[in-house]
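Shown next, in structure tokens, is the structure this report addresses.
Every protein chain of the complex appears in place save one, which is left out.
Per-chain residue numbering starts at 1, and chain names A, B and C are given in the order in which the chains are listed.
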Amino acid sequence: MPHSAPPHPPRTAADQRDFETALRDVFEQRISFNRVLGFRIESFDPLEPRVRFDMRPELVGHFLYGRLHGGVTSAVLDATAGFALMCAIADKHRDEPAEQVIHRFTKMGTIDLRIDFLRQGIGERFYAKARITRLGGRIGSTQMTLANETGLLIATGAASYVIS
Amino acid sequence: MPHSAPPHPPRTAADQRDFETALRDVFEQRISFNRVLGFRIESFDPLEPRVRFDMRPELVGHFLYGRLHGGVTSAVLDATAGFALMCAIADKHRDEPAEQVIHRFTKMGTIDLRIDFLRQGIGERFYAKARITRLGGRIGSTQMTLANETGLLIATGAASYVIS
Amino acid sequence: MPHSAPPHPPRTAADQRDFETALRDVFEQRISFNRVLGFRIESFDPLEPRVRFDMRPELVGHFLYGRLHGGVTSAVLDATAGFALMCAIADKHRDEPAEQVIHRFTKMGTIDLRIDFLRQGIGERFYAKARITRLGGRIGSTQMTLANETGLLIATGAASYVIS
Partner (left out) sequence: MPHSAPPHPPRTAADQRDFETALRDVFEQRISFNRVLGFRIESFDPLEPRVRFDMRPELVGHFLYGRLHGGVTSAVLDATAGFALMCAIADKHRDEPAEQVIHRFTKMGTIDLRIDFLRQGIGERFYAKARITRLGGRIGSTQMTLANETGLLIATGAASYVIS
């Protein structure tokens, strides 16, 4: 490979905007369950991708206390970890056009995940982050956190993904 | 305690029906997120409690293939494990009236869970089961499975709960 | 591939014995830590592969109670799950000679595991079992149990493996 030219020059700022627009459309609109839960991309920064969502009555898991349902916590941490891997894969393949990178994501899938429910999910807005601990050829690993708008840590997670 | 009479005689069939009606109302209606996802109690049998739900467009996680979102899988397996522990606690405290047993559940909470996503979540109806591997004084442990209407195993899980 | 003859006929009873002898040597002797802990293959049955080991003073984790160290529990459940996948892969590739199948195992590796410590590890002899919940082209998933000589369930586990 060292002697062959890359098929495309590194992604331009305009390409990156196209990529982010396309990925936002997939993440926020075309993955129906993300849309139902109101997940929004807060940052595409590959060093600290973030997702947010607002508390709503439909997301309540404990009717007495108005707490977030554990299933929402699991869903957002899984979605955020997958999103973080997408940002990292896009960053690794900066020479590919947006649609080619997005096509790579069709092969991704969660192998397994763990969620630790540390504190009650009380808050008005929640922020999920993921960091990548392995980006191999086939397997990606992540650690995730969920905090509310005051920065209180509500849950942590760890997950493994097939990435190609 | 051996010398004192139990505060109530064992639950009658009518008491058990009251308990099941009350628990169904909490599980299917008052836990908002369960209602949004359409989770229904299929069986109260303490040896094999089961929950079911139907596929719907809102639950899709992969727009290309119409697969169940991993967050729905996590949510139903967590909810089913909690429900299974409730059935086991109610069975252990058969001498308590329905409302007293239901009050016990306000102290329950998921400590952590693991989900293994084994196969694509394709199907029209899904069935979740949980079995209890520990019912201690403070900690409960469970193993869970999710299958579709053909019996295909889609996911397994394991979780720990504070139960008092 | 459907039109080409398999490179070898299905494994004969003698081939299978050679395979089992070779796998036992790798598992019990050449994986040093398994030898130090005294792990022994109890059964090669692909439907229920089993590993056993005897309690010894070196394996104690709680000096007051003489209980098994949690690290021994984790080690044996990981080793047994890997062994179960080896038996399943050997069964899937019955047309390959023993050394070719054993060579496949050099690519295997644990991605992640979960262990639930259900009861104190008290006993004279311990038995670990694993069942396979997924045997894909690249990823294998397992569930494991550890019991003592009376059949008391001490721990359960779940793990994911790269298998090729």
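The rule is short, and it goes like this: a residue touches a chain if its C-beta (ideal position, glycine included) is under 8 Å from a C-beta of that chain, and two chains touch if they have at least 3 such contacts.
Here the structure is a predicted model, which is why all the values come from computation and not from measurement.
The chain not shown here is touched by just one of C:V101, C:I115 or C:I163, and that residue is C:I115.
Checked against the full complex, the candidates C:L23, C:V76 or C:I163 give a single residue touching the omitted chain, namely C:V76. Counting over the whole complex, chain B has residues 111-112, 114, 138-139, 141, 158, 160, 162 touching the chain that is not drawn. Take chain C: the residues that touch the chain left off the picture are 26, 30-34, 36-37, 57-64, 69-72, 74-76, 78-79, 106, 109-117.
In the full complex, chain A touches the omitted chain through residues 114, 116, 118-119, 133-134, 141, 143, 153, 156, 158, 160.
Simple rule for what comes next: only the chains that are shown with their structure count from here on.
Superposition angle, chain A onto chain B, using Cα atoms only: 180 degrees, a multiple of 5 between 0 and 180. At the interface between chain A and chain C, two copies of one sequence, more than half of the residue numbers in use are shared by both copies. Ranked by how far their CA centres sit from the centre of chain A, the chains are topped by C.
Spacing of chain A relative to chain B, judged by their CA centroids, is 28 angstrom. Annotation for chain B: residues touching 2 or more other chains are 114, 116.
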